[in-house]
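Below: the structure, in structure tokens.
Missing here is one protein chain; the remaining ones are kept as they sit in the complex.
This part shows chain A:
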């Protein structure tokens, strides 16, 4: 009985084992495969090679295609089981932005013969982006036209200048047909012309430095310190020597104090720190050093 059960179980297992190859269940739906961002900085990529053909089935974890980013070629795995319905971007397509639909995936058993590429389904933010991007392009072409017209005939006129000019300055002068660079006052290093000078001359900027404002140095201490440092005179020879000798004296005094041997300690003096304060013996005044009189015949006794 038990053997029969085991045999039937193994038979059932072999029959149903094929189903267990799939790692996730299928649901009847069509999903769009969008261009994934394979790294956080990726904005667009290209299709290197599709690993599956249209109509081919795949299971979760299989590689569907290889995507070429600016850094490397990376495999894209499938999340679910399914069938590749329709490839919208073929091998070799470049410059596909992240989020664009590159294929349609269907589930097994679905009819994939008449899959239409979806009308570009816009996410809610996309219409806003389209509206905003359509506004800048019209002014941009208009201004381009204005600048392209004057630059063409005036490119031939050379600009007269007595001093070196920055490339940006030279370009601006040529574009606007200013033949004599001496007319404009220069506010750059050693009186050079800057781009801001030319723009201010042309009226396109309010001043050579535009809207730049020096940040105010608010703290009074830093202002005083700055003023003090300006007022300090450089040291002359004698002052330097005085400074050196003074520092040497300080250092030698400190060294002598550090090198003095500590007073010899005995048991009572150490333990006195830990005992409760007893009534103090009258403090003996420190013995004054023997006064040396600088006058009298004994003065030079020790020296000679």
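Operating definition for what follows: a contact is a pair of C-beta atoms (placed from the backbone, for glycine too) under 8 Å apart; a residue touches a chain by one contact, two chains touch by 3 or more; residues count from 1.
Heads up, the rule we're going with is that contacts and distances are computed from a predicted model.
The complex includes a chain that is not drawn, and of the options "Phospholipid-transporting ATPase", "Sodium/hydrogen exchanger", "Pyruvate dehydrogenase E1 component subunit alpha" or "Protein OSCP1 isoform X2" the UniProt name matching it is "Pyruvate dehydrogenase E1 component subunit alpha". Only one residue from A:30, A:57 or A:74 touches the chain missing from this view: A:74. Mapped onto chain A, the footprint of the missing chain covers residues 12, 16, 20-27, 34, 36-40, 59-63, 74-75, 79-80, 98-99.
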